[in-house]
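Take this structure, written in structure tokens, and hold onto it; I'll ask about it next.
For this depiction, one protein chain was excluded, whereas all remaining protein chains were kept in their positions.
Labels A, B and C are assigned to the chains in the order they are written; within every chain, residues are numbered from 1.
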Amino acid sequence: MKANYQHILEELYHVIKVIPDGGQVAPYIPELAEIDPNKFGVHLATTMGEQFGYGDHEEKFSIQSIGKVLSLTLAFQQKGEALWERVGVEPSGNPFNSLWQLEYEKGKPRNPLINSGAIVICDILCTLFDDPLHDLLAFIRKISGNAEINYNDEVAASEKKLGFRNAALINLMKSCHNIDNEIDEVMDLYYHMCSVEMSCTELANTFLVYANHGKIVSTGESVITSSMAKRINAIMQTCGFYDEAGEYTFKVGLPGKSGIGGGIVAIHPGNYAVAVWSPKLNKKGNSVKGMQLLEILTTKTGLSIF
Amino acid sequence: MKANYQHILEELYHVIKVIPDGGQVAPYIPELAEIDPNKFGVHLATTMGEQFGYGDHEEKFSIQSIGKVLSLTLAFQQKGEALWERVGVEPSGNPFNSLWQLEYEKGKPRNPLINSGAIVICDILCTLFDDPLHDLLAFIRKISGNAEINYNDEVAASEKKLGFRNAALINLMKSCHNIDNEIDEVMDLYYHMCSVEMSCTELANTFLVYANHGKIVSTGESVITSSMAKRINAIMQTCGFYDEAGEYTFKVGLPGKSGIGGGIVAIHPGNYAVAVWSPKLNKKGNSVKGMQLLEILTTKTGLSIF
Amino acid sequence: MKANYQHILEELYHVIKVIPDGGQVAPYIPELAEIDPNKFGVHLATTMGEQFGYGDHEEKFSIQSIGKVLSLTLAFQQKGEALWERVGVEPSGNPFNSLWQLEYEKGKPRNPLINSGAIVICDILCTLFDDPLHDLLAFIRKISGNAEINYNDEVAASEKKLGFRNAALINLMKSCHNIDNEIDEVMDLYYHMCSVEMSCTELANTFLVYANHGKIVSTGESVITSSMAKRINAIMQTCGFYDEAGEYTFKVGLPGKSGIGGGIVAIHPGNYAVAVWSPKLNKKGNSVKGMQLLEILTTKTGLSIF
Partner (left out) sequence: MKANYQHILEELYHVIKVIPDGGQVAPYIPELAEIDPNKFGVHLATTMGEQFGYGDHEEKFSIQSIGKVLSLTLAFQQKGEALWERVGVEPSGNPFNSLWQLEYEKGKPRNPLINSGAIVICDILCTLFDDPLHDLLAFIRKISGNAEINYNDEVAASEKKLGFRNAALINLMKSCHNIDNEIDEVMDLYYHMCSVEMSCTELANTFLVYANHGKIVSTGESVITSSMAKRINAIMQTCGFYDEAGEYTFKVGLPGKSGIGGGIVAIHPGNYAVAVWSPKLNKKGNSVKGMQLLEILTTKTGLSIF
């Protein structure tokens, strides 16, 4: 099996590498806009401990929205089902930063993977921990099995400075009494969470916990219950790709999450986690080559869930 | 394996049968409102041809919105990918009969399993066939392997008479030039499609085609391609349960579709199709006992996809 | 004073006649689309009984939405303040045929001069009268002092056939229980009301009742109370020009109502009613030359209310 995956990844890499794509690197902040658009890496880690990677899979990038899954996991671990009083579990059917639905639904975000929902999660972490920046990072380091994972303070500061729409979201929620802490503190945590840097290798190994029913593969420690892992996988499946969730579900057929840094991570429950990185994004904000690679990978391996 | 499924279904049936549920039978039309609310049946059919059933699994009921999957399949078979120019594949994030999003998106429905989308599918069938009522029924009979399946004209007429919100939907789409045929003809097909009557046994065996990569199990005939079956399964996963798709995806973790007649059908790709029927609905319009049974079934068998 | 108004109207007519306008004749139905776009007439009638007219002021045209004021007046006369339980008095801030707000506000239209509100008024008239078509026409003939005023059955039938968006509106309201009668009967009255034909002369003399505190000038008969006339004038001021009410209020500064047949009528309370007709419409659906003439007229006479 090992040889197979390595062979498939390399083959796909070369096929997709040369397909011209019309995507664009995220223009929001200087730090991300300067990334070499031709970076391309992929890494697959199995629940058996096998590792397969190719291309720029060891190079760190900004995981951005992928971090929302990690902060959600910590909050869910701490609060259990009570979490869903503050945020829903349904797809939004709208762009990731829509105010509209949020106003109509009186400040309760549709799900924890759109911006408003991830901000509520950060607010919850601010209430739970004295030093949430420290505790979230410690948690991420623990499930990744890697004490070197870190925030990028510069990226966090830069995004915070320009994040007017996110500021609109949190102020609206605050006016609806769904934010308990100071706006500045919550947004600080939010943007740090988005600024976490990982390589494909690190990302795949971190997300292996969702493929392994909530247990860290390397240590066997249970971070969340099997049911919680199932819940998070279901949320990734229906809400992980903004308003391209349906298209992604069809094409890839695995729970996953994308970030505007060009990363995508996907999970095959019981089997593996796979991370891809290519900075050029389609109009919905998802990595073009990342989507292509995952689509062909699941078709080739027959491992789509549909 | 055979004994196992039969045993599990019977056990679940008796456990769930006695749980008090606060649901209500669909009040929309007299014909459905008069159903005995205590009816309860379940049937599971595997791609190997095995059959397991219990309770009222041989009794026919109105499949209602479950029929949307069947009309979609016929239209998809005929039109291929061109279908998606008229209707999307994304979850709506709104109730099944919302006008709002439809107006904002200029008459193109979010997906083919909400009412507006299913109406567009019926319009497409009206254009494709001289006698769409006949051809849709013939198609359903073929994939079910059952020449006795039929419409209930009385239910169709009754629903059509009271379907003011659906009339609003089709008129809005007509004004946006996304309906080609006469409104009356299209709605006639729509309400007949919803009025189809099947037992759990018939429903499970009909939907086996989606678990079997588009091939009819009994004859081996390929009705749609494997990719088309995957696409329909993905749509069922993300859009099959109105605005409870996220909750259902978490709890059941299988592509499926519900109807306000109290039926639910779910597919485990490669393995089986299972149909449940219990007329009392939760506030989102999905069968309470049906959801419970599928949730525990997937947990017991470990066959959730997450 | 008499000579003055006649002189002003003639002068304005010739000035505006030659201004090129980029407007378009309403394309909705063949009967209206065939009108000579160069028709242009104006008539002003005072509460003292004076009459001033110029251009095609004796030629009949389809008053369309202007008729909404007349049906509102009859319903208001019959129901009094109870009318406002079924329809509001606030500007909509949206195009005249928006479904959106209507769905959000659960089927209660914003005001009686947008399509949905005028349809509710017709529903009320259908409940009040055995033969509402006859009684509405009798009422219009009475306040116009002209027994020759009539519907145009052909225009009514043609508009009804193509009125999909209005059909969406009434079906939505019916589903919200804000329509009591058969949809077909209500829409029949609605489209007949819109099909009434008047010349500028007839229109100005009909609307004189709103400038005369609810009394017919020629007979002295009180049709509605002074307070009711004030209410209707206020509604015309804030809601009479779709989503161009603010612009119109600034430019013209008189209560008024426009129709897609190219007519506009405006009232100077206590003084006069003035009707203009020119079929070419701006993007908001209001007559281009009609707006221009009224704007300069109020500036010249200093009779704007602001």
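Worth a mention:
To be clear about the criterion, a residue touches a chain if its C-beta (ideal position, glycine included) is under 8 Å from a C-beta of that chain, and two chains touch if they have at least 3 such contacts.
What you see is a predicted model; the values in this text were computed from it and never measured.
Taking every chain of the complex into account, the omitted one touches A, C. When you scan C:G23, C:G55, C:P91 or C:G107 for touch with the missing chain, the hit is C:P91. Residue C:R231 is the one among C:H43, C:K215 or C:R231 that touches the chain not shown. The missing chain, though absent from the display, is touched by one residue of C:K60, C:R86 or C:R110; that residue is C:R110.
Within chain C, the residues in touch with the undisplayed chain are 88-94, 101, 110-111, 229-231, 233-235, 237-239, 243-247, 249-250, 253, 255, 269, 304-306. Seen across the whole complex, the unshown chain contacts chain A at 98-100, 103-104, 164-165, 167-169, 171-172, 174-175, 183.
The rule we apply is simple: only the chains that are shown with their structure count from here on.
Centre-to-centre, using mean CA coordinates, chain B is 48 Å away from chain C. Chain geometry summary: the mean Cα position of chain A and that of chain B are 32 Å apart.
Separating the CA-averaged centres of chain A and chain C is a span of 57 Å. Contact of a single residue of chain C with at least two other chains is seen at no position.
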